[in-house]
Structures are given as structure tokens and as C-alpha cells.
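Selected chains only, in their assembly positions.
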């Protein structure tokens, strides 16, 4: 099991962690199976999406902000209910196939930490599983 | 493989199943790997979120109700289309890392069955996978 530490720069942002996950995987030495990538947080998720045009993830963040406004009639008093809700919608983990010791990703797929209540120090966990 | 039976008390609610998942995991005796927790239903999901302030999950339920109203121009005639949609948004399973025979969770993370069309008898399945 490996940890990846990420210092997120803004309240809401998506940080591409693909190469760091790949490096963590290489250190674990699994040839064939899967990699589980988990956020250990309740206001930051993990998703896969386009890694070519950074506007795509900006559109994702803007759409989530429209669906789940920061201000609202929330009960939770910490002012970050929107971040909890977005995390439930996006999810906190992805599981990816591994072949020949590498992640199997589509041509346009990158792995993103989705920060919804930063800036903060965040931690992802990478666990490999055998086929 | 283990089953967890849950009698949900209301139409929409989130039930913390973390300790029951941990107990099921202990019975399976896996030291290192992952635990897959699945809902076997199409109107109840599984998610991870805050286990400290119960208002967080109430906010999640309220926000989902706002995004996906119970009444609408749905085709499905059973009157629970909203529950199917919410289940797709939240997801029906989570996969969590396991180390030293225990779930690896963040400090504030709990595992919730999300009931969207209760009250009902629900069943979660816990399957362990080896690292």
C-alpha cells in the first residue's frame, strides 16, 4: 500500500495524479490485477476523465457548483455541505485494471483528485490487487 | 462472502454500516487487500461520507431530493424513478483497502447504505480480495 500526498491550491480544483499513481504501482510490483485508488477524505473525491483539454475538468467543477451551490439551507454548520455532497456524487475511489505492471487507461483518461474544500493537504491511497 | 441485512426505517435515509462491515471482514480473515461492499438493489446505494455529524448525510439526502424530485414526468410507472436515479448517482458499491485485517478509512469516513425507496429489508454483500 502506498500513499500519495497532495497540497491542493484552491477551494475547488482537479489535480491530475495519473503519473504519481503509476509510480506508486511500479513500486508495488504487481504484474496483473487492479489498482484501487482511494481518497481518505469526505470533501475530496477521485474520478477519471479527460487529460488532454484542461477545460473539461473546469467544466466539471462549474457544473457541480451549479448543481450543488455553496450557500443553501444546509443543516451542517461548517459551511462545506456542498463539498460533502459533491464528494458523494463523484465518488471517493476508482479501481483500474493493471496489465504488465501498468495501469490500463483509455487514450484520453487521466486520474484526478477532486478537491471541493481546499486548499488542504490531501492523501490518496493506492492498493494493488492480484488477478 | 458475507451478507449484511438491514431493515431501513424510512423512505429515504442513510444507515451507518461501518462496524458491521468491519465485523464481516474479521470473519473472512483477510490480512491485506480490499473489501468490496455492494448493494444488491436498484433503489438503494452505498457511499462513504462523514460519520461525525449526522447532519451531513441529512444534507446529502435533501440535496438529492432537490436534484431528483419524487414527482416528475417519469415513464416508469412504479412511482420510484427518483430512487433509481439517485442510486445511479451515488453508486451501488464501494471498494476499500484492508490492512492488518481492518478497513483503512479516513478519520471522518463512515460507510452508509443509502435507502431511497424504503422502508424495506435490504441486503449488502461484503467480499474480500487479496493484495
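Read from first to last, the chains carry the letters A and B; within each, the first residue is number 1.
Here is the rule we go by: contacts are C-beta pairs under 8 Å (C-beta built on N, C-alpha and C of every residue); 3 or more make two chains touch, one makes a residue touch a chain.
In this text the structure is predicted, and so the values were computed from the model without any measurement.
The complex is a homo-oligomer: every protein chain shares one sequence, and counting across the whole structure file gives 3 copies, of which 2 are shown.
To be clear about the criterion, only the chains that are shown with their structure count from here on.
One finds 20 Å separating the Cα centroids of subunit A and subunit B.
On the side of subunit B, the complex with subunit A involves touching residues 32-34, 47-50, 53, 55-56, 58-60, 62-63, 67, 89-91, 94-97, 99, 104-109, 129-131. Residue ranges on subunit A touching subunit B, taken from their complex, read 1, 36, 38-42, 67-68, 72-78, 81, 84-85, 87-89, 91-93, 95, 123, 125, 127-130.
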